[in-house]
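Structure, as structure tokens:
As you look at this complex, bear in mind that one protein chain is not there, while each of the others sits in place.
Entry: chain A
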Amino acid sequence: MTGLGATTPLGGDVASTWEALVAGRSGVHQLAHAWAQELPCRIAAELAVEPSEVLPRVRLRRLDRSEQIALVAAQQAWDDAGLSDDLDKERLGVVFGSGIGGALTLLAQDDILEESGARKVSPFTVPMLMPNGPAAVVGLEFGAQAGVHAPTSACATSAEAISWAADMIRAGRADVVVAGGAEAVIGGLPMAGFSSMKAMSTRNDDPEHASRPWDRDRDGFVMGEGSGALILERREHAEARGARIYAVVAGSGLTSDGYDIVQPDPECRGGGRAMRAAIKQAGIDPKDVGHVNAHATSTPVGDMAEVKGIKREVGDHVVLTATKSMTGHLLGGAGAVESIAAILAIVEGVIPPTINLENPDPALDLDVAANEARKVELNAALNTAFGFGGHNAALLFTKP
């Protein structure tokens, strides 16, 4: 792992996002948009820096918001890794996902179709709404020719992307892979859909305290938008060019629940198997995993099921955190941004806090970095991500 990039509700890059995470700042606000005012959930974590502040105007016109932020994050990661254009592009891959894709483009163009007819529909509609759009845009930007892949597994998407990227390198198909995910669907229909499932918080009058994983008074997740990108690079390739190595993807696990389309398995069996697989592949003792950046979305059932899985597979020594308490739930972008947080926790020796954990759920019997960042020397950290559809991903990062 030689490069990191992100644009999130907490900052327009990794440094500002990390600073806000460690400081325990919430990115959740009330939505001022007219379309939001009649929704059951009128709060969300919108981007701190609009893509229009970073990308040229004509570029923006032809990209869905999810593609715009994928590009922003990927470019940062690319620059951070110090990669140059003379890289062998046939050995460069991309694995970049989105949970939902260009839903806002689809809806906007459908409005144009209804109001003005087919001829007014943008010729860029299809490349903007396709769920592989972020991957394709990132691939084109860097000229990747080893394969451009777009896993789609709801909220596990970008963690799954990192796992696939590591596999691509292990299988010898690429030397460098740009991995990550992006999601930008803060809009009426997606929010109404999640609200109808009763999955979203309705703490509309108190947005900064709405995302409260493991707290007794949690009442659902808060939607966020954002993108995270990571450069995975074959060790010899990185060492040969003297690149800084943040951490190693020592293991990953991908499993499926076979349980329910949206309900988490209350015993976290599938999630637990993913954690076990990641730890096994890394060949380390579970006791050496010092930290888990948990999926914990602030929903009543999911948060506690995951705790059971972590306790069973990793142990009761581990320090948890849920950075969604600050970023909201970035859906397809969550796994990548949270992996970056887990990696920086190893690099910096600091675990960002879980804010709003005022009255822990009585069943929470693991140590959480509650409300204040925790200084801890870490050799290995795990990131978990679970998605609607019963997708489970676990990534184990270790010191280089």
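Assume a residue touches a chain if its C-beta (ideal position, glycine included) is under 8 Å from a C-beta of that chain, and two chains touch if they have at least 3 such contacts; residues count from 1.
We adopt the following convention: contacts and distances are computed from a predicted model.
The chain not displayed here is annotated in its UniProt record as "Acyl carrier protein", chosen from "NADH-quinone oxidoreductase subunit H", "Acyl carrier protein", "Aspartyl/glutamyl-tRNA(Asn/Gln) amidotransferase subunit B" or "PadR family transcriptional regulator". Shown as candidates are A:122, A:204 or A:256; the residue that touches the absent chain is A:122. Touch with the hidden chain on the side of chain A covers residues 56-58, 61, 119-120, 122-124.
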